[in-house]
Structures are given as structure tokens and as C-alpha cells.
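One protein chain is absent from this view; the other protein chains keep their places.
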Amino acid sequence: PRALATANPVDPQGGDPNILELPEHSRGLGQPVATDGYGKPSKYEANVQRRQSPGLTQTTQASVSFAPLQSLFGIVTPSGLHFERHHQGWWDIDPSKHRLMINGSDERLLKKPMVFTLDELMRLPSVSRFHFIECGANTGMEWGNVAVPTCQYSHGMLSCSEFTGVPLKLLFDMAGVDYKKARYVLGEGADGSSMTRTLPMELVESGEVLVAYGQNGEMLRPENGYPLRLVVPGVQGVSWVKYLRRIEVGDQPYGAKDEVLHYIDLMPDGRHRQYTSIQECKSVVTTPSGGQVLLDKGFYNITGLAWSGRGKIKRVDVSVDGGRNWRSARLETPVLSKCLTRFNLDWVWDGKPALIQSRAMDETGYVQPSYRQLRAVRGTRSIYHNNAIQTWLVQESGEVKNVQLAG
Amino acid sequence: PRALATANPVDPQGGDPNILELPEHSRGLGQPVATDGYGKPSKYEANVQRRQSPGLTQTTQASVSFAPLQSLFGIVTPSGLHFERHHQGWWDIDPSKHRLMINGSDERLLKKPMVFTLDELMRLPSVSRFHFIECGANTGMEWGNVAVPTCQYSHGMLSCSEFTGVPLKLLFDMAGVDYKKARYVLGEGADGSSMTRTLPMELVESGEVLVAYGQNGEMLRPENGYPLRLVVPGVQGVSWVKYLRRIEVGDQPYGAKDEVLHYIDLMPDGRHRQYTSIQECKSVVTTPSGGQVLLDKGFYNITGLAWSGRGKIKRVDVSVDGGRNWRSARLETPVLSKCLTRFNLDWVWDGKPALIQSRAMDETGYVQPSYRQLRAVRGTRSIYHNNAIQTWLVQESGEVKNVQLAG
Amino acid sequence: QPYPNVGRPATAKEIKAWDIDVRPDFKGLPPGSGSVAKGTEVWEAKCASCHGVFGESNEVFAPLVGGTTKEDIASGRVARLTDPSFPGRTTLMKLSTLSTLWDYIHRAMPWTQPKSLTPDEVYSVTAYLLNLGGVVPDDFVLSQQNMAEVQKRLPNRNGMRTDHGLWPGKSPGNGGKPDVQATACMKDCGPEPQLASFLPEHARNAHGNLAEQNRAVGAQHGADTTRPAGA
Partner (left out) sequence: QPYPNVGRPATAKEIKAWDIDVRPDFKGLPPGSGSVAKGTEVWEAKCASCHGVFGESNEVFAPLVGGTTKEDIASGRVARLTDPSFPGRTTLMKLSTLSTLWDYIHRAMPWTQPKSLTPDEVYSVTAYLLNLGGVVPDDFVLSQQNMAEVQKRLPNRNGMRTDHGLWPGKSPGNGGKPDVQATACMKDCGPEPQLASFLPEHARNAHGNLAEQNRAVGAQHGADTTRPAGA
């Protein structure tokens, strides 16, 4: 390893000046409470930012910023670092003027079209639940080969929050939906793109789909749809319609732009899979990960995230030899359905090259595939739903590289 | 109720101008991604701030700011709204210069005193856990009578986060602690007050006490001890030593300033209880709550928080008639040990005065007491550990008042 | 009424103002029409600056037209989608339902002034784009009446599959059965690993200096990519 070691060697007769010379903060008076009525991270954390991937998009309003997974802990994504995906820019909407409409594609499907204010929605029974949200295009740049250096860019269209809102089922009950006939649901945003996506009524009936206003204890952030968004656990982010203004029930899918021109997966036979929505079981080691440098040999905690759009994570295995041998990692509790699960595993690095991988399994028994297994079925041009096992190469220098393995 | 109703009545032939006239954000291009590499709440959320209670303290660096519980959802407290309690002001410490020392009060108790850098601590096996932190003095102003108008001031020295760090037991094992002899632990901060508190070794042995660097996915905030603090689940906040620089093991309690002059509970016999630390089972309705106004009759979701320093919440009952009759509330999952639990209950307000209370029960079977029950044992001068049932009076006007009931 | 005093009926005018979606069966499509000629005008005035005069630009987005053939119109399958070496995919190569194009232009374009077009303008630019792709002739007038006919000529109208397991409902799709099956082998698995792909050295700093994209402390720091690897 390079001589960056921080093991902080000191003269046994002397000591570390950071200890022997008391720092200023041990000898003075600090800042008052409520210096910031709404606080912010330390100035020493300035490197921890969401970022665009250079060259990925030609505009900044129809674009993506990636969450810095390599610097995050646990499962909650700080709302300030939540990944962004906008199609026509983000807005800070006055919530007192925002309205939600519930209607039917025709009168047979819904008895009473309704309008709600925020004041009213917030009077209704609410639930609070932890869920991940992942863009269907996450890791999309890597279908064919390695394209980006760090897990921020390879996996950073992923975040996890505690969402609070009203189960959509409850609003549908109020409006008198005919669940026999109305098997499809359209969500529509209030922004310029007025994003629309179709959901199956089954998901709404499960009680999992929320009309959410809360995220991590406070209101949704403007970048994430303030003041209202759909929460559709297990389903790709594009369906979690932001700036939600309208929900319609219908008797067939809606063929929205993002169901016909995007978020369709090109198969080797030249046809596209349409209405692909579930985010299948996936995981990634976040440290050590691409673009990082191990400072020394010795002990390391390998840590990462696992998730599944089909339920709970059951097991995560980690390999340090490129997939030849695996050990099961410790899963942090609580392990929640359609939520990130943090895993940790002890590792002593001997200074030799190592190929680090993680492989998640969910409660349905589905096992995260290798690139070989995934490509054998789907080829390399899908763009969406790449849930292959990620490989990081720890080089002798300590520097970690994003790599893909043959065959 | 006052004529504030927002039920948004419209002419059935016409409609709401907020719908009929498309808003600017439906007709224009919004802001780019990564406008803020680290985002912030909507400008319309400016009222949601942590605040000092006027007149409570004479200085602002030895003081408190309260979290706005009345505006929060779920169980996670946004880190920017986490309550603050400083004794000599807060600091933004350079983590690359910060050190943690582990030592013994003498050599018999610990074989190898050690020093760790942040780089090193972050290599060790970590855990991530959700826990509440409550100041022992929370609700302290209300022991004798009603003193403050809102739940921000009455209960706002309470927050809940996902903490990530190294179990202190692991560091003690590395340093060779003699667990037979060393039954007490001292934590010490690096700030001006160099706050010290004693912990029982039992808590460390349980694996629950953490040397934490992470909070809600990112590093601790400077106001909360960046870069290191103790996490002592179930125990009052003062023991969660911030800016943690040193941990000593010893064979007797340390009688620190905040164990002898403060955080001692004055009993009716004129003696103080010393080393009171556990935060017993408690709850509070956060909406509707003091200082709020119900805009209309009709349906409301009563919601609040429950927690216990002794484990999980088992049940929360809610009364709307001042404690005569109770209904059990829905508990949001996950229900975690020594963590906030969100409860919700349906309520139709008939426009008449109502006295709203919540009463929590934990897994040990302990039931949150009324003021009468609590005062019968402890009097009214304890300052600390007031976990009595809170009463909010909803007046006919819709305005909610903080009240206490007789007898 | 379990939730008294919460919410109210939507009025007819309100629903009209917001219910703008157009479905594949053209439910929701407002009356109106527009010619290719009119579409050319609208296009040049309001669209060409971003998408290019012939919808060919990839300056702000992938090209809208190109890549489709007469044969595709006949088969309803865009042949070039089977060719892995064909570089990009235009909108027309993917479009399987005409409603989608109409609905999207109507709700979202022009990008900086969404919802500013009249239905007739939307019909006309849609006709223009279809004409560029050879789907309709130069003198065509697209209207509410003939949308369903034009649908039958879309080059990729038969290009979609729903026989997969990624739809979270009963239909369309196979009800959720995964297509890829892996196993959780634990010992001596697979072949000896061999590197197949990694970033070339010249791309080392293409995403900026990674030292500045990692926390200043931690088990690992960020690599200084302003300097060559190993330096």
C-alpha cells in the first residue's frame, strides 16, 4: 500500500501533538444553540455531495444526480443527498395552493371524483414506512462494460427514506372506486413534464401504495416532489410520481411516454419489454468501492447495501476472490420489506489484489445474478434493470477499481 | 370552530382557480439537478425550526434548543432539527485531528490503553441502530404546573436517529478490560465543558453502547458531537457524551458535575436521587397539540410518539375525554427497542371541548403514569424524568391548549 | 362517510382542466386536426431549435426520427433494433402506440413552455414527425378520426413484449416470475476470475478528482485521480 497509512505512529516517550497540545475547542467557548434553526453538516463533510455524471445527459433539467453511497452509513439516506431525477426541472410548489384530484377514466369506474387540499389529506389516517427507491436505469451505464469509476455513479440512483402519507386505497374507497372494473391506476405530476405512469390496482389494494407528504420526519424535499408524491414500494422510481396532482383509475394501461419510449428494456430479439417495473433483488459493496484507497493492510469492515422489490432480504454473501468463495454477511436490523438492508463483514486485507463482490438473496429465494447469467437472458442493451453482481478490484497499491469479470 | 375552514368549497358549475388556471410550474421549465449538492427543505417549511424557550437559560451556549415535534412525521428526526443541549457551546471539529483514547483508572483494570484515529475506528466492525435520545430534563418545566404552550417546548428535547458506530465492548476487548473489576465507565468530551458521565459496565456488555460517528446515514452533525459521540440507548441524553475524546474504565462511579449538581432528582424528603439515568416509558400526542388550531369539525388523525428506555413499546392508549375512557392506537412498524414508536388513531371531532391524552406501556408492562401518580411518589421538584401523561384541551374555537388536570 | 369533512367532489370543469391523458385506445383524445404543412410551421417555430429541423438533432436529446424503413411499416417491427451495432435509438424506432406521442407533446412540449400548444398544433406536429418518418404522406391531415388508422402503420407497433415478470400486477405479464435464475454457490464456484472490463487510464479523471468525492476521514480515502494511478 502507498504510504498514506494513518495508524498514527508516535514516539512512545512522547505522543501525538493532537493529544498533548489541547485543541482550541477544549480551551474555549463554542457556538450558541439554535445558531442554525435548521442545521447542516460539518464543513469537513463538503465532499459528501450528490453529483451529475459528466456527459450522461445533455441538459441539466432532464437529468440525474447520484447519491454518494460510498460515504453513507446505515439505511437512511439523508434527504439532502437523496438522488434526483427530473424530466423538466424541479419546483418548490406552494403547498397551500396544491390540489390532488382523484377521477376515473369514465364514470363506471369511480362514483365520486374528488379534490383534496394538503390540509385535508393531512387529516386522514397516515402510515409511516421505510422503503428504498431506485431508478429503473440505475447501473444502466454498465450493461455492456465498465463505464464509471465509483459506486456513486454506478449505483447512486438509489435512496431510502421513512415515508409518511395516506394509503391510496383509502382515497379510492372515499371516491367509490369499482375495484372489479378499475384494474389500472394512472398517477400524474403537476410539473412541466406532468409525468404519468400506470400502476396495477393490485399494488394499491395491497395497501402499500401511499400518497406521501412526509420523508424522514419532515415534508418531502422540493427535489423529491414537495408537497406530494406517490410511494410505490418495490417499483422503479419513475412510478413514484412527484408533484402529484391527479390519480385516475382505468381499465387498461396508459402507454405513457415513460412506458413506451423510455423505461422499456431492449431484448436481444430486437423487441422491448414494456411495463417492466419491479426492481429485483440487488446489492452493492459501498466500502471499499471504486475510486477509494485502502490506507494500510490489516482489518477492514466490508459494508454495503442490499434490497429487493419483492420483499425482505434474506441473506447477503460476500466474496473477496471474485466469486470463487463466499461468506455470509451480518445483516443489520430491522430487515424491512422493500427497504435497504445494510450488511457488514469482517475482512483482513493481506495487501494482495482482491476482487470484492456481494450477492443478495430475497425472501422469495431469488438470488442476485452475475453479469454472465443476466446477459445470457437479456443481452447488453436493456439500459434498465441491471441488478448484476458488482465487482471491485482492490489493487496492491490499495486503490480500488470498478471492473467486470469475463465469462 | 373559527371560520378558518379549508375544505375548499367551490361553485359546482365552476371550480378552484388553483385547478382551472394551470400554475406556472405546470407550464414552465424548473430548476436543474444538483442545484444543491446538499439539498434543503422547501422555503414554505421555514416555520419548522428548532427553537429556544424564552427565559429558560441565561446564556445561549449553556442552553437548549427544542425540536418541533408538532411538525414531524414518523420516527426519524431530520438531523437539522435534532434538539440541542450544549454546556459550553458547540464546535465543528476537524475529524482528521480528533483522537479517541481508551484508558483505565489504574493498570489493574485495563491492559493496554489505546488511541484511535477516525480512520481507524471506521475500519472496525460497525452496527447501525435506531434509537431515541431524550434529555433527562425534557418536560422538566411542567413538574409543578403548565409552563409552556406547545409540545415543541414541553417535549422537544427528544429526537430519534439511525446511529452507526462501533460497539464500545469491541474497543474494550481490544484494550484488554478486566470486566470483573471494571464495573464503571467514564465518557469524556473534547469541548470546553469536557462533559463527563458514568455508565454501568452492564450496558456496555449488553453490546448496546456505541462509539458512534454516523447519524441518519451521514456523519453526526456538529451540534450533536461531530465527529464522535457515545450512544447509550434508553439513557438520558447527557450520558451520550459528544465530541467524545476519552473513555475510562474504573471500579466506582465518578461523581461528575452532571451527576452531583445536575441531573439529580429532588425528592419530597429533601434528598436528591443520584445517578438517575433511565428514561422511563412516555408518550405525547404531537397533533393536535398545544398552540394549534383545528380548522373544522370532522375527521382527524390523532398522532404522536411513544418510547421507553427499558425496551419496546407494547401499546399506546388514547383518551379524548381527559382519561375517563381510552382506545388503543395503531402502532407504526417497525417497533424497535429504545426507539420512538409512532402511533395513530382515528377521531371525529364534534366541535365540543375535548381533553386529549396518550398513555404508553412498554414490554416490561410498565404503564406511563398520570401527574397524580407521579407526584404522589416524587413531588414536584424533581426537574428531571417527568414522564407523566400530557393533556391537550381542544377548545370549541378549535384552539388547543396545554393543560393539567386536578387530582 | 367514514372521514367527515375531508375532501369534496371535483367539478366537471376541474376534471376537464386536468384530465388530459390520452390512452392507447385514444380515449381522452380531444377533437381537432392538423396537416403536415401546418406541422412544418409549428415545428420550425417551436421545436426545431432543440430537436433540429428534421428531428435529427441529438444536441439536447436523442433524435426523434430516423432508423425506420418501409419494411418496418409493413411488419410493425423495426429491423434495426435487432442489430446490436446500430448506435442510437430514435423515438420513432421505439414508438409502439401513437397516443403516446400525441399525449406527450401535448402535456410536455415545447420543453420550456409545456401545455402551450392547442390540440390542432399537436395534431400537426405529430403529423410532421410521422411524415419525416415516412409513415404518412406529405399532404396528410392527422385528426381525431384517423389516429387509429395511422396507428396501424407505426414501424414498431409490434415491437413490445409483456411476457416478463417485472410487472407488479396480474396482467400484462407473467404474473411476476423472474427470467434469470442464479444459485447461491458458496465454495469453489465458477471459473477462475479474469478481468474483462475496466476504465482506461485516460478516463481516470473523467469524473473529476475522486479524492474530493470521498469523506476526508474514513477506512478508505478517495484516490487522487489528478495523478496517474500508482504515483
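Chains: A, B and C, in written order; residue numbering restarts at 1 for each.
As a convention for this text, a contact is a pair of C-beta atoms (placed from the backbone, for glycine too) under 8 Å apart; a residue touches a chain by one contact, two chains touch by 3 or more.
Because the structure is predicted, anything quoted here is derived from the model rather than measured.
A.B. asks: Give the labels of the shown chains that the missing chain contacts, considering the complete complex.
C.D. replies: A, B
A.B. asks: Based on the whole complex, identify which of B:Ser79, B:Thr196 or B:Ser283 touches the chain you can't see.
C.D. replies: Final answer for the missing-chain contact: B:Thr196.
A.B. asks: Who touches the missing chain here, B:Arg27, B:Lys97 or B:Lys257?
C.D. replies: In the full complex, the listed residue that touches the missing chain is B:Lys257.
A.B. asks: Specify the residue from the set A:Gly298, A:Pro334 or A:Gly379 that touches the hidden chain.
C.D. replies: Considering all chains, including the one not shown, the answer is A:Gly298.
A.B. asks: So which bits of chain A touch the chain we can't see?
C.D. replies: On the chain A side, contact with the omitted chain comes from 7-16, 19-20, 22, 26-29, 95-96, 117-119, 122-123, 219, 227, 296-299, 348.
Quick note on the criterion: only the chains that are shown with their structure count from here on.
A.B. asks: Line, ring, star, complete or other: which describes how these chains touch one another?
C.D. replies: Per interface graph, the chains form a complete graph.
A.B. asks: Taking contacts as defined above, which has more of them, A-C or B-C?
C.D. replies: By number of C-beta pairs in contact, A-C is the larger.
A.B. asks: Which chain is most remote from chain A in terms of Cα centres?
C.D. replies: Of all chains, B has its centre farthest from that of chain A.
A.B. asks: How many angstrom lie between the CA centroids of chain A and chain B, rounded to a whole number?
C.D. replies: Measuring from centre to centre gives 27 Å for this pair.
A.B. asks: When the C-alpha atoms of chain A and chain C are each averaged to a single point, how far apart are the two points in Å?
C.D. replies: Computed value for the inter-centroid distance: 22 Å.
A.B. asks: Compute the distance, rounded to whole Å, between the mean C-alpha positions of chain B and chain C.
C.D. replies: Inter-chain centre distance comes to 47 Å.
A.B. asks: Could you say which residues in chain C touch two or more other chains, in rising order?
C.D. replies: 2-3, 6, 8-10, 14, 18, 111, 114-115, 215-219, 221
A.B. asks: List, in ascending order, every residue of chain A touching at least 2 other chains.
C.D. replies: 44-45, 48-49, 51, 71, 88, 101, 115, 120, 123-124, 192, 194, 245, 295, 300-301
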